[in-house]
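I have placed the structure first, in the form of structure tokens, so that the comments after it can refer back to it.
Removed from the display is one protein chain of the complex; every other protein chain stays in position.
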Amino acid sequence: MSSRTKVLLSENGALVALVVLAVALSLLSSDFLSVSNLLNVGVQAAVTAILAFGATFVIITAGIDLSVGSVAALSAITLAYLSTTSGLPWPLATVIALAVGVVCGLANAALIAYGKLPPFIATLAMLGIARGLALVVSQGSPIAMPDAVSHVGDTIGGYLPIPVIVMVVMGLIAAVILNRTYPGRAMYAIGGNEEAARLSGIKVNRQKLVTYALSGGFAAVAGIVLASRLASAQPQAAAGYELDAIAAVVIGGASLSGGKGRAFGTFVGALILAVLRNGLNLLSVSAFWQQVVIGVVIALAVLVDTLRRRSSN
Amino acid sequence: MSSRTKVLLSENGALVALVVLAVALSLLSSDFLSVSNLLNVGVQAAVTAILAFGATFVIITAGIDLSVGSVAALSAITLAYLSTTSGLPWPLATVIALAVGVVCGLANAALIAYGKLPPFIATLAMLGIARGLALVVSQGSPIAMPDAVSHVGDTIGGYLPIPVIVMVVMGLIAAVILNRTYPGRAMYAIGGNEEAARLSGIKVNRQKLVTYALSGGFAAVAGIVLASRLASAQPQAAAGYELDAIAAVVIGGASLSGGKGRAFGTFVGALILAVLRNGLNLLSVSAFWQQVVIGVVIALAVLVDTLRRRSSN
Amino acid sequence: MSQEILRVEGLRKRFPGVLALDGVDLSLRTGEVHVLLGENGAGKSTLIKMLSGAYHPDEGRVLLDGRPVEIRTAGDAQRLGIATIYQEFNLVPELTVGENLALGRPPRRFGFVDVKAMHRQARELLDRVGLDIDPRRKLGTLGIARMQMVEIAKALALEARVLIMDEPTAVLTTGEVDRLFSIVRQLRDQGVAIVFITHHLEEIAQVGDRVTVLRDGRSVAEVPADTPEDELVRLMVGRPIDQQYPRESERPGRALLKVSGLGRRGHFDEVSFEVRAGEVVGLAGLVGAGRTEVARAIFGADHYDEGEVTVDGRPLPAGDIHAAMAMGLGLVPEDRKGQGLVLGADVAENLGLVTLGRATRAGFVDRQGQRKVAAEVAGRLGVRMSGLGQEVRTLSGGNQQKIVIGKWLLADVSVLILDEPTRGIDVGAKVEIYQLINTLTASGHAVLMISSDLPEVIGMSDRVLVMARGRLVGELPADEATQDAVMALAVTEVEGSRVQ
Partner (left out) sequence: DTTGTSPTGGSGDIKIGMSVSTLNNPYFVQLRSGAEEEAKKLGVSLTVTDAQNDASQQVNQVQNFTSQNMKAIVINPVDSDAAAPAVKAAERSNIPVIAADRGVNGAQVKQTVASDNVQGGKLAAQELAKQMGEKGKVVVLQGVAGTSASRDRGQGFTEGIKAYPGIQVVAAQPADFDRTKGLDVMSNLLQSHPDITGVFAENDEMALGAIKALGAKAGSAVKVVGFDGTPDGLKAVQDGTLAATVAQQPKVLGQQAIASAVKAAKGESIQQTVAVPVKVATKDNVSEFAG
């Protein structure tokens, strides 16, 4: 095995679980391995994956961001409201929507870095605030997305879904940020030992601003992709997605105590969740049993990984 | 100030926030300070508080338990199903329901201690599994609680609500466990420095079993109280309560990185959440704004605490 | 005549990428102090962790009273009467001192923890090691040295037949070391068998009876404790070391670091001194004298209430690490685990932390370049590792310390503040670090060195400053600085000191 492959497998044990899951499903259902179904899975993973890429930054710094789902909804509602209701040109509305996500992230970071709030509390507060604002702005009703933006939910050439492309691009951006940039490396140091990072000259507070702003920005992108798929921005969109996003990150090998995590692992984590849901639909598992099966498979997927890691030691 | 009071205030900064909140509400609404309303608040805090006491154990060990809401529902459904549908005598059904909670906790702990799963993943899996089983057992419909057990939702002498009494008793039990028993002290040691705990001869895995079993048991009690209040066990009861429970613990001064936390703080945290929701109803804040206000007040409550702590240094 | 109590035969232990122990034998008698000696990474800590139940050997066996025993957990070791003081503290910062002392076995009454009895017992233990602190105090608020004393007291509480001490003196000053030695001798006379690890060679003759030397995971010699130091060094390193403190003094130039009237309530007061280009200034004092606090305040890691710091004539803003670094200041902190290292990251990552900003162009980090420089420094310091990708957590204590120093050697600092820089470092590597200090001062930089190792402060400083109770109480030029002179100043009673 080349050392690259080894690293890929040892650092992304989740990949093994994903492969096992996919093989099992393709044996159980002949519909699973079709190109159209796999593209479906990709589309269905996209929103969670993009949210999870943003959450990866935060979790690497030993933080947590519960607000990503709400921020996604608020950004999408902002975009739809400004362009559809207020008649702003859509490019401007899009920029403002992304800015809203970033600002929510900055607000989280300000509470955490300067107010010394635990990230759980600061982002839980933002979870409520952003959701509430989405309801206030939309008056509780869905708002149509501008057609130009809604194309993000379409496919290229009737085949390649744009959400999948957006997901891959956001994943690459996340990977480059984490591996190659100053803020990325600083995130690992802060999550590994905040005091050591501070004493090494890293401006911890400023880097936290960057971290949460990125998470907010990624959430905004996810919100726009989600709304585009539905051609409509919903005030209740992405409710509860924060747990999925965090689960994707942790399944992908990150630790909530910080210092560890990779964009690729997160990607695999999000795919596992999407494949699982898709498979349950294909297999017509009854609605009541679905949650049980999802729970069992998630536990097994991570168990495979930890056991494999232990036996290789 | 006596040293006891000082300790109480300095270690339970949330108390200050609760007092401020209560004073503000009594100024804003003349209905707030009535005895009957305060008892109301107590009743409404009870379920969250009991769940949160259980979560306190787990959080002190640097773990997290996302399954408490689902486990509460599963226990209540079990009780109702066994006594109403299967005709088992209610005391036996109650014991089995409590055992179900404990078993769920043990399953969590087994995955965490022996399977080395991150607590987030193990308990997220249990969140799905327990909820799914509750749906399966109940076939998705509410089941009537046996009358004998439903009295737990009543009041003594038409005045003192039993849920409040249960909450206080469970809080005292939690406090005694944490402060005075071996498992309690071991929880602090494990959360503060797991390696040190192990090398000091503490059987870390066994203590984790105790910890999560307690959390499961407390969740079962919470579920029974909840179902008794409605005289009906709902498969969807307490959905999403895990975030409230964890928030109560963290508002109460515990840290998700472990080693810190007190039952009294958790109690105050749960009261803050209940007072807040009660106040919003009394003040008739619009549905859209409620989430915003809750978010802002939670952030402020904890901010008050951290700022006070910083200035006192 | 003392008899053998513990015997280790052919112990072998492999970690991913390293063969940490490659057939170690050890024989321990009742009533002796058996010193384990070896370079950083030789396998000393690994060996004792297999006696304490922290690790399991891959091969070989352990005999207690002639019978083979399985030590699977810390609990097993305790039951067998083996107590261990680890190199890295095993204490819980969030708990009180008293609870740490009773960790894992609190006194109970009717099934409930008896807090009163716990604190009473804690008081007795603390008295035994001469530590005058409230057992109700939170452990995390103690300095490193006092934590070490708590760790010692905790091990004493077990009343063990075999007591293992892994570098207990690394962070202690002379006073505590004397105290510790008297406890050790007392236990030895009661028949306790003691395993003692140290890198301070002079301590071997003071307390030791026999010495086992480890090299590259093998036991290479067992010699009496009165073996000459040169011979011990030769056995351990494989070559003699001619000069332990090779200080080459320069002509001091202009003042690079100037501290005037620095004060922080409750910590230190009226601290004024300067460090000039080409100089090594030592800062000595007893534990709790406030040296670490002063260093941190200068560097901007803590705030201070009064006074001023200037670097090369320019005033330094308070509490701003980034500004301090920009002006050429560096700090090697005393607590490597808590403040110096990202334990979960690898060697390259840790070595590159301080220079991360410098290696960044347009937001992108030149990680290739960083690895190259890291490899070079690691080589110069002789870091024993399986590669730059090894997690720092799994390095031996001394090698971790080399990383903490190494990352600052990569940064281009004009004034380097070293807080206990050679803590846990073997004699060979120490000389290497001293040479690096010489290189720094030769190129016009300055060093402020805090150290509890008196011979080191005296041997390497051009001037020695002494602190007591938060104040500077004296200054000695190199030729007047003797151990007695420094100690005499260090115990000065300070009039009107605001430090408790």
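Lettered A, B and C in written order, each chain numbered from 1.
Methods note: a contact is a pair of C-beta atoms (placed from the backbone, for glycine too) under 8 Å apart; a residue touches a chain by one contact, two chains touch by 3 or more.
Note that the structure is predicted; figures quoted are calculated from it, not measured.
Across the whole complex, the hidden chain's contacts among the shown chains comprise A, B. The chain not shown here is touched by just one of A:116, A:277 or A:309, and that residue is A:277. Checked against the hidden chain, the listed residues B:200, B:215 or B:234 yield one contact partner: B:234. The chain omitted from view is touched by exactly one of B:15, B:43 or B:80, namely B:43. Only one of A:49, A:237 or A:272 touches the chain withheld from this view, namely A:237. Within subunit A, the residues in touch with the undisplayed chain are 28-31, 34, 36-37, 40, 43-44, 47, 134-135, 138, 140-142, 144, 153, 226, 229-232, 234-240, 277-278, 281-284, 286-288, 290. Where subunit B meets the missing chain, the touching residues are 29, 31-32, 34, 36-37, 40, 43-44, 47, 135, 139-142, 226, 229-232, 234-239, 277-278, 280-282, 284, 286-288, 290-291.
Rule of thumb we're sticking to: only the chains that are shown with their structure count from here on.
Here the two chains linked by the largest count of contacting C-beta pairs are A-B. Averaged C-alpha coordinates give centres for subunit B and subunit C that are 44 Å from one another. For this pair, subunit A with subunit B, the centres built from the Cα atoms lie 29 Å apart. Residue positions of subunit B touching 2 or more other chains: none.
Those residues of subunit C whose C-beta lies close enough to touch subunit A in the complex are 16, 299, 301, 321-322, 325, 331, 333, 338-345, 349, 353-354, 356-357, 360, 363-365, 367, 407. On the subunit C side of its complex with subunit B, the touching residues are 52-54, 73-75, 78, 84, 86, 89-95, 99, 103-106, 108, 111-113, 115, 154. Of all residues in subunit B, those touching subunit A in their complex are 62, 64, 66, 111, 115-118, 120-122, 124-129, 131-133, 135-136, 139-140, 240, 243, 246-247, 250-251, 255-257, 287-296, 298-299, 302-303, 306-307, 310.
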